[in-house]
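Everything on this sheet refers to the single structure shown next.
Omission of a single protein chain aside, the complex is shown with its protein chains in their original locations.
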Amino acid sequence: MIKAGIIGSTGYAGQELVRLLMQHKDAEIVWYGSRSYIDQKYYDVFHNMFEIVDADCMDDNMEELAEKADVIFTATPQGLCSSLVSEEVLSKTKIIDLSADFRIKDADRYEEWYGIKHPSRDFIKEAVYGLCEINREDVKKARLIANPGCYPTCSILSIYPMAKEGLIDMDTIIIDAKSGTSGAGRGAKVNNLYCEVNENIKAYGVASHRHTPEIEDQLGYASEQQVVLNFTPHLVPMNRGILVSAYASLKEDVTYEKVKSIYDSYYKKEKFVRVLPENVCPETRWVEGSNYVDLNFKIDQRTGRIIMMGAMDNLVKGAAGQAVQNMNLMFGLPETEGLELVPMFP
Amino acid sequence: MIKAGIIGSTGYAGQELVRLLMQHKDAEIVWYGSRSYIDQKYYDVFHNMFEIVDADCMDDNMEELAEKADVIFTATPQGLCSSLVSEEVLSKTKIIDLSADFRIKDADRYEEWYGIKHPSRDFIKEAVYGLCEINREDVKKARLIANPGCYPTCSILSIYPMAKEGLIDMDTIIIDAKSGTSGAGRGAKVNNLYCEVNENIKAYGVASHRHTPEIEDQLGYASEQQVVLNFTPHLVPMNRGILVSAYASLKEDVTYEKVKSIYDSYYKKEKFVRVLPENVCPETRWVEGSNYVDLNFKIDQRTGRIIMMGAMDNLVKGAAGQAVQNMNLMFGLPETEGLELVPMFP
Amino acid sequence: MIKAGIIGSTGYAGQELVRLLMQHKDAEIVWYGSRSYIDQKYYDVFHNMFEIVDADCMDDNMEELAEKADVIFTATPQGLCSSLVSEEVLSKTKIIDLSADFRIKDADRYEEWYGIKHPSRDFIKEAVYGLCEINREDVKKARLIANPGCYPTCSILSIYPMAKEGLIDMDTIIIDAKSGTSGAGRGAKVNNLYCEVNENIKAYGVASHRHTPEIEDQLGYASEQQVVLNFTPHLVPMNRGILVSAYASLKEDVTYEKVKSIYDSYYKKEKFVRVLPENVCPETRWVEGSNYVDLNFKIDQRTGRIIMMGAMDNLVKGAAGQAVQNMNLMFGLPETEGLELVPMFP
Partner (left out) sequence: MIKAGIIGSTGYAGQELVRLLMQHKDAEIVWYGSRSYIDQKYYDVFHNMFEIVDADCMDDNMEELAEKADVIFTATPQGLCSSLVSEEVLSKTKIIDLSADFRIKDADRYEEWYGIKHPSRDFIKEAVYGLCEINREDVKKARLIANPGCYPTCSILSIYPMAKEGLIDMDTIIIDAKSGTSGAGRGAKVNNLYCEVNENIKAYGVASHRHTPEIEDQLGYASEQQVVLNFTPHLVPMNRGILVSAYASLKEDVTYEKVKSIYDSYYKKEKFVRVLPENVCPETRWVEGSNYVDLNFKIDQRTGRIIMMGAMDNLVKGAAGQAVQNMNLMFGLPETEGLELVPMFP
């Protein structure tokens, strides 16, 4: 039985981790970290957990936790995990960091986009970018996982086969993404109040969102060239779900069949990636509560572009589910364990 | 492995049955009945099932199905199950009927409230009202289960202990209930369009809703007297969930502690009923996707009334989950099998 | 041109006042009071007002405002208006208070339910309860208006004719009310975040909500007896709207026609009260953005009860619209001026 600790267990991603781990037969939670709710019953914060979780919320003590836990999930704001990690900690336990601290290999670039100083640059190199479908072998051997961002997970998986195969002009990529509101976190901000989000859609972080360099880096590795792209996220009045519509110019004339066979070859064996039948667009409702990413594409002969589309649950494949998937790989368990959740509709 | 057939598998309750049975380790679905989508892939109707269910939708053939299935779920409009059931069918298989056909023991009363003729009155007596928490032993031995209605399940469980203990005046019961829109079904009606339901709340079926006699009957059995009550359902702009606020006059002065101990004595051992801590009101968000019913009550000394409250997921405990719970009991499985789903939030 | 000042102009009710007054041909706003946003452009807080309102937000200075304004609207938390009102202020200007400070004639009762000390008990007697349909003549002569609460407005208008005519047993009244989330205000609280409210319904303030004594008092005046009742509010995932379902036992057998004629006699001349055709239930979608209250009732012969129903927009008739209606009466303008807004659907 894997002993897991969660630092930041009372955010939306942290709570989703609790939901998933409670249904995982080879893991148990030994630490419900939460600075905001120390000594309160976890079920007082999330009543869905009443009679399921009896533990109290505890302070975020990485040292103590390293003694108790086989794996620590940090579902915390940027800068926290990187300030707590150390060789001593990593010698005792594994860390899966759901924040951005170890996702960008170039520390200067991280500091520029995130506006904070990186406190543990030495560990950046060691950290493995935990997008299992792409880095599976490295994940298995990792001590420190940089769990991918929600938008990057969906964006990268949507575009990856075309980038890797060199079929699109990497200078023409535009990613227009839409997210449910749980992605904005559980902080008490006027802008996230029900009446402010409901009956509204807006773009935010235009040309400046922090997930941009993460996507650029990974697509850069795939295409073996430097990538600069446009990424525009939008806030949608729904709880969960991310939808990506990505555009790029095709470098050559390709048929639907050709591209379909490429996507199939990349993802056919992937349990959590579903390449949909022709003309079926991904929709967030079909993946809710599950670890699936649904993908499809459309070739527009008129403009010579391909539209690559992806849908997933931002809290599962975009955060907690992917973290569990990484945990499974790191501990030699079946990759799908605890994640074979059928999407819930409606 | 229990072989299960579903007649009416493409409604919301039918599809929820599929979701639950796909995650049930001792059952498999052998028949996806759907008049509307015959010969289409089930996943073409519900894309969440892509790569999970590969079967086609089939016609609703009870005869043929009785040969193949150990249990048949009928998630169909009133009148269908009762027109198909027969001694021959029941000699070969068990039936769990999610419609109202066998819920009312008095056939005249059924016909009066439902406005249709009951085609198989003989089976009404045999049918067991499948509210497991109350009729567990009878359910275990049943061939034919009348799976309770969504509103009745939540209403009855909320009021039952007070009725059974004789602590409330049964002539004073008023049930004000609120339901998510999946309860209205998947039929293409203008009134259920997104723009008609969103940003709206309304009462419907005031003083005439068909779930009224079902609630009255069961509370009548509990209190051993005839019960006439007010039941008012409301439609709420959300997908899932039922909330019940029930009012009744107390027959004597009782303390919070007294009533709490009664509710606990009825439900402490019940896995799917959670009596919440004092002053925590049930909310539908805390049970979504799960088979839980959350209950609580408040005594109003000023008016001498008790307010009894319940929340549950109408598609799970109010339909498909309860059906699976009944199946588990009928086949000697652990009652919770396939139903230990942690509520999903947000 | 009436010069109007608003203290608390950046809450939802305050902003709705701005919307209505901008479309009122005989009033202009001279003061946008807002402690939270002093010196910021009003349109920076509410971008809908861009190019419509150019003013800055100002401090809440009642003294200064009394010099400038013919009428002051206080859309503020309890206790503020009552701490600022004085004979000097009222000698210079009129006040329409949207808080509860002057709604309860018995100051002890106010203090008990609201948990704060009333700082200006002397003015309670003078204040007129501004439910225009009932107190029209007094409103016309008032200097100080207690603008009714949202739930009370809808509840009282729904029940008033039956109470006044003595047709219901006043000891049996149960009001089950449902409100959109704008009623919870614009404060940054976790409980009002989008993901906490969406896909949820809950009761709150059960047997203890502060609008209870206000409803009891007004129905007490109507029935000329002391009234104690149950009032249960619920939070609904929608922006605007209040729906009331009220129950009471009939004191005698009455026909639909009899009750209809009573409601018609009370409300036929009322521009903002619509008694709907038989069997059409009030729904919040049909009044959104307007000053209408839609009413109807259903007699349940089985239980001897009447169900009285009302729907309105909590921010209009339940707050800002009613305040403007009061202003119109106080200044001798046509009562409907600036309020003839057709409900917006969908």
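Per-chain numbering from 1; labels A, B and C assigned in written order.
The rule we apply is simple: a residue touches a chain if its C-beta (ideal position, glycine included) is under 8 Å from a C-beta of that chain, and two chains touch if they have at least 3 such contacts.
Please read all numbers here as calculations on a predicted model, not as lab measurements.
> Please identify which residue in B:Pro237, B:Pro282 or B:Gly304 touches the non-displayed chain.
Of these options, the touching residue for the absent chain is B:Pro237.
> Of the residues C:Asn239, C:Asn291 or C:Gln322, which one touches the chain left out of the display?
Selected residue, touching the omitted chain: C:Asn239.
> List the residues of chain C that touch the chain left out of this view.
Where chain C meets the chain not shown: residues 12, 15, 19, 22-23, 46-52, 182, 199, 239-240, 274, 276-277, 280, 283, 285-290, 294, 340-346.
> Hey, which chain A residues sit against the chain that's not shown?
Residues of chain A in contact with the hidden chain: 174, 176, 178, 180, 195-196, 198-204, 206-207, 228-230, 232, 234, 236-241, 243, 245, 247, 281-285, 288, 298-300, 302-303, 305, 307, 309, 311, 346.
> I need the residue numbers on chain B that touch the omitted chain, in ascending order.
12, 181-182, 184, 186, 188-190, 192-199, 237-239
Assume only the chains that are shown with their structure count from here on.
> From the Cα centroids, identify the chain that ends up most central relative to all protein Cα atoms.
Taking the mean of C-alpha atoms per chain, the most central one is B.
> Just the number, please: Cα centre separation of chain A and chain B in whole Å.
36
> Express in whole angstrom the distance between the two chain centres, defined as the mean CA positions of chain B and chain C.
Centres of chain B and chain C (C-alpha means) sit 38 Å apart.
> With chain centres taken as the means of their Cα atoms, state the distance from chain A to chain C in Å.
Each chain's C-alpha centroid was found; their separation is 46 Å.
> Would you mind listing the residues of chain C that make contact with two or more other chains?
Where chain C meets two or more other chains at a single residue, that happens at 195-196, 198-199, 237-239.
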